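Every protein chain of the complex appears in place save one, which is left out.
By letter and in written order, the chains are A, B and C; residue numbering begins at 1 in each of them.
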Amino acid sequence: MFDQVLFYISAFLTVFGAILVVLERNLMHSCIFLLTSLMGVAGLYLTLGAEFVAATQLVVYVGGVVILMLFAVMLTGGGLEEIKKNIVSVDLAPSMGNLITYFWGALSAVVFLLVGGKILTSIYSSAVIADSPKLFIKTVEEIGTKLLTDHVLMFEMSSVLLLGALIGAAVISRPSKVNIFQKGEDDVSH
Amino acid sequence: MNQNFDAYIPIIVLMTLGILMVIGALIVGSLIRPKNPNKLKLQPYECGEDPTGSAWANFNVRFYVVALIFIIFDVEGALMFPVAAVFKKFNEAGAGGAILISVLIFIAVLIQGIVYCWKKGDLDWVKSYQVDGNDNKVAEK
Amino acid sequence: MNDTIVSYISSLANIEFSPLFVFLIFLVAILIIVNVMALIGGLGTYAERKISADIQMRQGPNRVGPYGLLQFLADGVKMIMKEDIIPTESNKLLYTIAPVLCLSGILATFTVLPFSSGFILSDLNIGIFYLLGVSSLVGVGIFLGGYSSNSKWSMLGGMRGASQIISYEVPVTLSILAIVLIAGGLSFKTLVSGQTGFPNGWYIFHNPFTFIAFFVYFISALAEANRAPFDLPEAESELVSGYHTEYSGMRFAFFALAEYMEVFVLCGVASALFLGGYKVPFDLGGDTIIGQFLQIGSFFTKTLLLYYVVIWVRWTLPRLRVDQLMTVCWKYLTPIALFNLIGTAVWIWAFDGKSILSLILSIGASGSAGGH
Partner (left out) sequence: MSLISYLVISTILFICGLIVIISRKNIVAMLLGIELILNASALNFVAYGKYVSAHIDSHIMSLFIIVVAAAEAAVGLAIVIRFFQIRESIHIDNAAQLQS
């Protein structure tokens, strides 16, 4: 019984947060609604029996990515310039091309919709057939075992990925030392 | 199977309680507390002066670099936790050496990252300036 | 399968509860815990003043109730009667949300805090990892509190607070990983049950690396909870009051309450991971009700002793500078914690997970056996 309650609460948080990320103009608020949505997704992981993934979602996203986003918004001017544009938040797409391009565009959109709908319905119908929930017990230890046996290459490669990300991001965001000296020389001349 | 989900009840209840406590205290307080705001009271505090400009100005990029190094180590910790949880079992089964090596490789790769940032001075919070005789700022080293 | 307080009670009384009863038992247990924690948070402010008065040879609060014990209630009444001020230039939504995030984040950690072997709300398989994740909500709350006020002092405090909390999470995580390696599990019951009631079985004395890891953890925990000597986010002599400069009345009270409860949680984790947690010597009382109360007493004794040390440190050491703070974290604690982690892993592999005391004893035994 309670798993359904948990599911509905988490689903509400996820969808509500995601929609408000779209509609909210203030970037700081968007970050907070993203936080809501991410916590909702963590709750959905719990209903799926993926405890460890849920906790990782909390640790990495809530503790890391969201704070990083907030810092970035701070450092780039607080997201203030965007607030006072228009009430309907979604910007209109710039108009380009002529009637023929619009015709072909509409036609291809219809084709895409049909193909996509076909794929989606087949996915959903196959999903109904495969509807037999199985639970994992002690997911942490299974994940640990898998990480050390079958997926050990991924485990090691992820450390290389993180190293690359760390060095790359540190190099990119490092304030250039040349500027410091130039400013110092400017101070002398004035 | 039902029992499994019961374990998550306290999480939801406690988080809701956190929200309700704040709302409840504010509602109860609104019945008894005074409410006579004036313009000076609603100003941000700046030691008695009129505040100049918004506080939402640009900040030092150092804060960001620290957050950046943190997030990498955060993810590393998240990946290390399941491995650490099974290390003992593998060791008891006699496979400790191989596991130890793979864990050590994982950590060693990330130590290179922190060593790099250390060498390049990203871990220094503020680059300290020294002022020479003519009031010129000179970067250290 | 996750053990909960309900499964403990049903095993004790041999009854299967219906879902409604399960929920009610949880609710009652949660209300008890939250009330006790709020009391500890309130008494924390009292203890802080009394101990500081003791250290500075003053009287401290002594008017309200016996020995001034009811001072925190008087403070609470004062707080709730204060005017609720929201600065005009502030960001209303974020200003309201910030204390909620701090309080919810801390309250949610009580889910896994092990008061005794039975009285633990729910012993999740991912216990300690969950605690780390949820408590990082506090960092977001502090940052938003600083940002939303649109005051320069708050902004500085919030930025400092967020970067300090996230930085010091790295040594905390690494020190905890060293213990997880020894215990072989993430749930708090696994972590505590590997230890014994006497200090010789505590993980802090398991090997030299965990002995260092305890101090790394404790120092970092001080910084995570914004306690002196790491109380830069609210440094009252430089930043007025830091991230909660603009907060008044109950909103401020919730920030303060969250801070004091966070100190308790971090001390509780330290005592559970390093100091034997709820373990009682000779397993007195066993699994019965009396045993549970003894275990709760054991846990609270250790935790409150650490709580005392935290307050003691605050009134003894001067505050660090921001650059010193970052240097301590990244250039000292993190490398030491990494070294501890590697050292513990190698120790377990080399000595089959035995503790240093049992190694010495076995060497002594074999030595005496060889002598004969």
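Please note the rule applied: a residue touches a chain if its C-beta (ideal position, glycine included) is under 8 Å from a C-beta of that chain, and two chains touch if they have at least 3 such contacts.
This is a predicted model, so every value here is computed, not measured.
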Chains shown that the absent chain touches, full complex: A, B
Residue numbers in chain A that touch the chain omitted from display: 3-4, 7, 11, 14-15, 18-19, 21-22, 27, 30-31, 34, 37-38, 41, 44-45, 47-50, 52-53, 56-57, 60-61, 64-65, 68-69, 71-73, 75-77, 79, 82, 89-91, 93, 123-124, 127-128, 130-136, 139, 142-143, 146-147, 150-151, 154, 158, 161-162, 164-166, 168-170, 172-173, 175
On chain B, residues whose C-beta touches the chain left out of the figure: 61, 64, 68, 71-72, 74-75, 78-79
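In the analysis below, only the chains that are shown with their structure count from here on.
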Chain nearest the overall C-alpha centroid of the shown protein atoms: B
Label of the chain whose CA centroid is most distant from the centroid of chain C: A
Distance from chain C to chain B - Cα centre to Cα centre, in angstrom: 16
Interchain centroid distance [CA atoms averaged], chain A/chain B, Å: 19
Chain A-chain C separation of Cα centroids, rounded to whole Å: 31
Where chain A touches two or more other chains at once, by residue number: 1-2, 52, 56, 59, 63-64, 67, 71, 74, 140-141
Residue numbers of chain C (touch at least two other chains): 1, 19, 22-23, 124, 129, 147, 159, 162, 166, 169, 185-186
Chain C - residues contacting chain B, complex: 1-4, 6-7, 19, 22-23, 26-27, 29-30, 34, 80-90, 99-100, 103-108, 110-111, 121-124, 129, 147, 149-155, 159, 162-163, 166-167, 169-170, 173-174, 177, 180-186, 240, 245-246, 249-251, 253-254, 322-323, 325-327, 330-331, 334-335, 338, 341-342, 345-346, 348-349, 352-353
For the chain A and chain C complex, residues of the former touching the latter: 1-2, 26, 28-29, 32, 35, 51-52, 54-59, 62-64, 66-67, 70-71, 74, 137-141
Chain C-touching residues of chain B, taken from the complex the two chains share: 2-4, 6-11, 13-15, 17-19, 21-22, 25-26, 28-30, 32-37, 39, 41-47, 51, 54-56, 59, 63, 66-67, 69-70, 73-74, 77-78, 80-81, 84-89, 91-92, 96-97, 100, 103-104, 107, 111, 114, 118, 123-126, 128
